[in-house]
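Only a single protein chain was left out; the remaining protein chains are all shown in position.
All chains are identified by letter, namely A, B and C, in their written order; residue positions are counted from 1 within each chain.
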Amino acid sequence: MIQLDFHPAGRHFLQIPGPSPVPDRILRAMSYPTIDHRGPEFGALGLKVLDGIKKIFKTKHPVIIYPASGTGAWEAALSNTLSPGDTVLMYETGQFASLWKKMADNLGLKPEFLGLPGAEGWRHGVDAAAIETRLRVDTGHLVKAVCVVHNETSTGVTSDIAAVRRAIDAAGHPALLLVDTISGLASADYRHDEWGVDVTVSGSQKGLMLPPGISFNALSPKAIEASRHAGLPRSFWGWDEIIEMNKNGYWPYTPNTNLLYGLAEALDMILGEGLDNVFVRHQRLAEACRRAVRAWGLEIQCADPAVYSPVLTGVMMPEGVDADAVRKIIYERFNLSLGAGLGKVKGRMFRIGHLGDCNELTLMAALAGCEMGLTIAGVPVAGSGVSAAMAYLAATPAAAAPLKAVA
Amino acid sequence: MIQLDFHPAGRHFLQIPGPSPVPDRILRAMSYPTIDHRGPEFGALGLKVLDGIKKIFKTKHPVIIYPASGTGAWEAALSNTLSPGDTVLMYETGQFASLWKKMADNLGLKPEFLGLPGAEGWRHGVDAAAIETRLRVDTGHLVKAVCVVHNETSTGVTSDIAAVRRAIDAAGHPALLLVDTISGLASADYRHDEWGVDVTVSGSQKGLMLPPGISFNALSPKAIEASRHAGLPRSFWGWDEIIEMNKNGYWPYTPNTNLLYGLAEALDMILGEGLDNVFVRHQRLAEACRRAVRAWGLEIQCADPAVYSPVLTGVMMPEGVDADAVRKIIYERFNLSLGAGLGKVKGRMFRIGHLGDCNELTLMAALAGCEMGLTIAGVPVAGSGVSAAMAYLAATPAAAAPLKAVA
Amino acid sequence: MIQLDFHPAGRHFLQIPGPSPVPDRILRAMSYPTIDHRGPEFGALGLKVLDGIKKIFKTKHPVIIYPASGTGAWEAALSNTLSPGDTVLMYETGQFASLWKKMADNLGLKPEFLGLPGAEGWRHGVDAAAIETRLRVDTGHLVKAVCVVHNETSTGVTSDIAAVRRAIDAAGHPALLLVDTISGLASADYRHDEWGVDVTVSGSQKGLMLPPGISFNALSPKAIEASRHAGLPRSFWGWDEIIEMNKNGYWPYTPNTNLLYGLAEALDMILGEGLDNVFVRHQRLAEACRRAVRAWGLEIQCADPAVYSPVLTGVMMPEGVDADAVRKIIYERFNLSLGAGLGKVKGRMFRIGHLGDCNELTLMAALAGCEMGLTIAGVPVAGSGVSAAMAYLAATPAAAAPLKAVA
Partner (left out) sequence: MIQLDFHPAGRHFLQIPGPSPVPDRILRAMSYPTIDHRGPEFGALGLKVLDGIKKIFKTKHPVIIYPASGTGAWEAALSNTLSPGDTVLMYETGQFASLWKKMADNLGLKPEFLGLPGAEGWRHGVDAAAIETRLRVDTGHLVKAVCVVHNETSTGVTSDIAAVRRAIDAAGHPALLLVDTISGLASADYRHDEWGVDVTVSGSQKGLMLPPGISFNALSPKAIEASRHAGLPRSFWGWDEIIEMNKNGYWPYTPNTNLLYGLAEALDMILGEGLDNVFVRHQRLAEACRRAVRAWGLEIQCADPAVYSPVLTGVMMPEGVDADAVRKIIYERFNLSLGAGLGKVKGRMFRIGHLGDCNELTLMAALAGCEMGLTIAGVPVAGSGVSAAMAYLAATPAAAAPLKAVA
């Protein structure tokens, strides 16, 4: 028999860039009793989460909550706005951008993939100028949507979404702007309305600190208008009926009640801490992590400091070192899970997640596990990353007030 | 602020036909720490649930587990096996059969809807002979699939799936047989392989006693073969990549880890009790419930005793009584949630769920709540349904052994 | 191996007069992380529960919270106020009064036991006049304390505590009044200050809806004064150091942190419902239960309607029927736990608890289980108790407002 409720002595450190550790408080909320999804109590829950999630996306327009994991929300964004054979301009920033492109192919769209060639392309964010250049030549407006990833989970590189919007506008092009911030939401600053995004795709298991299982489409009026004419077949993902039922806090089909309890709690936690405080906390931990990597003498996967991710840091291994072998040592010896290198960088790097319910000492534990693991694996390191991170954290104050039992 | 973690004194009785009450044991399992869905522990979990769920469907072929609620699995069944414009033969047994048909329309299929006219059609199961007759005239084999609902959640009527298969075979027709047993699985006897079903659709929040959020497609080799040529666009729902990754217990995208913990526990509970014992328990509680309804002098929605549902019982109100007003009284006075009449029978009936983690006294509580509520609402009743149900339960033994702390 | 986290299908109905079922909400509170019992957060928790518990006892004086079960609080009441060889006047109302007397013997006190002879004495409350009579002849004031049980858990009989106080005063006697309301607190009206009680003893696992493990001494200034001179040796139970440390919300030794979390939640629940509403709810359920017993044609253990317990009802079996055999049938067939007859009434009666987190349908379930069990056991019953209880509950409104998700 398989024993699921076990772990070796002490806590496992789950420092992958998602799913991030689910706080006990959210796990407790998820254990509230399942209720009638058509009863009066449910409506109050529905309205609460539908309202709160708008604050997280920084939008005044509808946000769709799907009882499905993030990949589904990718499909929803495409199938609600596009028609078979439509050209979409996508940008290769890493593995998840590549998978989204593959999905567009599967759905019968014609994705065009911009980006630098080879693995080097995975070390930079979106080049908005390249998008502008491409759109300018599309005088027939065949390109129906521009799709970019805000925070590439596979690399630790973010992209400047506002710049992409400016590029589209500068080209005078009517394409929709679809953005994936599955791993960025509620960790990295994101502004759906201000940045002029038409559909933002996100999920539950990253900055929102929930288990996987719900995902989001934040909409613009232009996207809603597009959905009225989009020809891709859709039913489960269809926005219209959901928007209609959501007005009273309900869904056209059975919603994921217990995860919505968790979402309500996550919203209380995040908005209670203050969204901006959350962002500052992530930036600070990310900087501490990067200082550790530099002190080890290792390279950060993201080659452009302007777009370092506050969510995760990709750590490149020296030539000849198998990153997965290092990860395995760290996992087995120190109860620490790190993210693997994916696709083009498989075996070449590992990823340290520092998102969601993370604080200074959790990060320090993770860095200590990495540093000891590197030593055991025989990877030559220049100095103590742990010491560098401690120096930084000790010298900089935390963003938000600490313990506050009495309100 | 909205307070979610509250209830008035005492336990709420959730006797809707799903979501059914989630046992504490499953809620606890769902609170195990979220793990790396690409790490070694996860593979063991994945293989366990993928193997166990086959026993529930009584199949040797792959069962797909989606991180999405049941409606998504409907779409998956259609989009993996059919092409735009395909004719599908569906059968109107109630609201959920109607919604599935509407989905087929939305996806660009051509559903043809058999069934008796008016509300009377909602009181009977599928007429296999009618299906055979229809298929016999389809000499060109334009009908690509026959879609039926095994347990109509909106009415409490089941259908004889083996008979439908015999009808298709008798007609010598190659159509696929797609069956929805979202609310029947693990409550009513179901045999995917023996009955020759090609795709069975189900969900988590009924007989499996989980919160909503995962759903299933059980496949046949013929269905898998069909998926190689089916032309409906699909990506998230695509079987092929999932089947491939499932071989090692993983998924191509982030699975719903915490609900899979719950599923593993549910499998232990159901297979521990014995699937056949579970069915006998449901049949016994359903019979007790029907005796109560008859003693009240009210009509059971299902007009054919051969296909009474073991999952729920639809109770028709006398002419002139608003069933929803009665339900409201029962909810507000007695902390008891019942299912509403849907679609054609809205306001004409209510539904008592007796599925999943239900036992004799929980049912008695529900029946007492109904009986008191009917009295308060001024609905004339012939006699005590509660007494009739007690007489039956006291006279018949429980299926399975009770408490067994020591194994 | 012993499997603890199991139960047969459906919920167990724990209808013993304590421990009462612990609401999920309290179980969740008890799973908050254990904190430093000397840190700043703890003080806030301590002050909250120390303040709230006073409202439950209706006192302005200190209430001691022991990290020990109720029997310990009995010992604390005696050892803090009395000296070896002291005479204490106790009153036999049932098994728990008898056990408290046995404890007094064990501690070297001289208990004198009033009460009616034989089992008949267990069907009545305290006779305050008898106490007055006895105290009037104690002109030398050898009696140092009068000890009575407010709600006899073994019988379902309460006693009029205010009358006992008046009796002591009428006799002009200085004896302390010590009262056990372990099973009465937060279910039956209780007024520590108004009734002039010197020490009230209570526990967590009854009306407070917590698991066993903490217990209480509510004090009067006179009791505190007595403790300065009381000669029984004590350390763990000593009030003085606890009172001193409690001023800031701390304890002199390690408190039972997680149960205090549960207590804080229980206080929120009870004071949120309103203590008076809680009492009315208990009275109403108790009356419904008694109507069932009468309809069955069985005798209620309590012979005096003026002192029926709102917490539990003792049901006497006809001559020749073994009450424990009936209980066993009910337990094994219907997943329902009832209280056994204890001491003088062992095998002659069983006890139905209707306290704490109990509502109408839970009671109806319990009564249905009893009625079916009586039938199976062949106990002749005059009519349907379940019907009688339903008639009463349908005719009387609930005390407090029901569901209120939005505050």
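Please note the rule applied: a contact is a pair of C-beta atoms (placed from the backbone, for glycine too) under 8 Å apart; a residue touches a chain by one contact, two chains touch by 3 or more.
This is a predicted model, so every value here is computed, not measured.
K.L.:
Please identify which residue in A:147, A:179 or A:278 touches the non-displayed chain.
P.N.:
The missing chain is touched by A:278.
K.L.:
Using the touch definition up top, pick the residue from C:155, C:181 or C:257 that touches the left-out chain.
P.N.:
The missing chain is touched by C:257.
K.L.:
From the list A:25, A:134, A:173 or A:351, which touches the chain that is not on show?
P.N.:
Considering the complete complex, A:25 is the one touching the chain left out.
K.L.:
State which residues belonging to subunit B touch the missing partner chain.
P.N.:
Within subunit B, the residues touching the omitted chain are 24, 28, 31-33, 40-41, 44-45, 403, 405-406.
K.L.:
Contact with the hidden chain only, please: which subunit A residues?
P.N.:
Touching the chain left out of view, subunit A contributes residues 1-11, 13, 21, 23-25, 28, 269, 272-273, 278, 281, 332-336, 357-362, 364-366, 368-369, 371-372, 375-376, 384, 386-387, 390, 393-394, 397-398, 400-407.
K.L.:
Name, in rising order, the residues on subunit C that touch the hidden chain in the full complex.
P.N.:
2, 4-5, 7, 12, 14, 16, 18-19, 21-22, 27-39, 44-45, 48, 66-72, 74-75, 79, 84, 102-103, 106-108, 203, 205, 211-213, 232-236, 238, 253-259, 261, 264-265, 331, 337, 340
As a convention for this text, only the chains that are shown with their structure count from here on.
K.L.:
Would you identify the chain whose C-alpha centroid lies closest to the centroid of all protein C-alpha atoms displayed?
P.N.:
Ranked by how close its C-alpha centre lies to the overall one, first comes B.
K.L.:
Distance from the CA centroid of subunit A to that of subunit B, rounded to the nearest Å?
P.N.:
Their C-alpha centroids are separated by 34 Å.
K.L.:
I'd like to verify one number: the distance from the centre of subunit A to the centre of subunit C, where each centre is the average of its C-alpha atoms, in whole angstrom.
P.N.:
Centre-to-centre distance between subunit A and subunit C: 53 Å.
K.L.:
At least two partner chains per residue is the criterion; list those residues in subunit A.
P.N.:
28, 31-33, 44-45
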